[in-house]
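Here the complex is missing a single protein chain, while all its other protein chains stay put.
Right after this comes subunit A.
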């Protein structure tokens, strides 16, 4: 369990790829620098999509948490 307190959560469970990543990008777009967004996704593709995009965009993937049938990604906006 992480103790990171997200500023916002995007629940993209049930969405097919690239829905979760696009939902995350959309929320990061409107976030402030330093905000932490938590993305909930149950597609395995997010395990590669999210780290790749976070690195490309210069944002930091703080943690990936495995919860039952989905993952929670914590991304801090640069």
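Throughout what follows, a residue touches a chain if its C-beta (ideal position, glycine included) is under 8 Å from a C-beta of that chain, and two chains touch if they have at least 3 such contacts; residues count from 1.
Note that in this section contacts and distances are computed from a predicted model.
Asker: Looking only at the UniProt record of the hidden chain, which name from "Dipeptide transport system permease protein DppB", "FAD-dependent pyridine nucleotide-disulfide oxidoreductase", "Ech hydrogenase subunit C" or "Cation:proton antiporter" is the right one?
Answerer: Listed in its UniProt record, the absent chain's protein name reads "FAD-dependent pyridine nucleotide-disulfide oxidoreductase".
Asker: Considering the complete complex, identify which of A:25, A:39 or A:72 is in touch with the unshown chain.
Answerer: Of these options, the touching residue for the absent chain is A:25.
Asker: Applying the definition given at the start, please give the residues of subunit A touching the unseen chain.
Answerer: The missing chain touches subunit A at positions 14-19, 21-22, 25-26, 28-29, 49, 52-53, 56-58.
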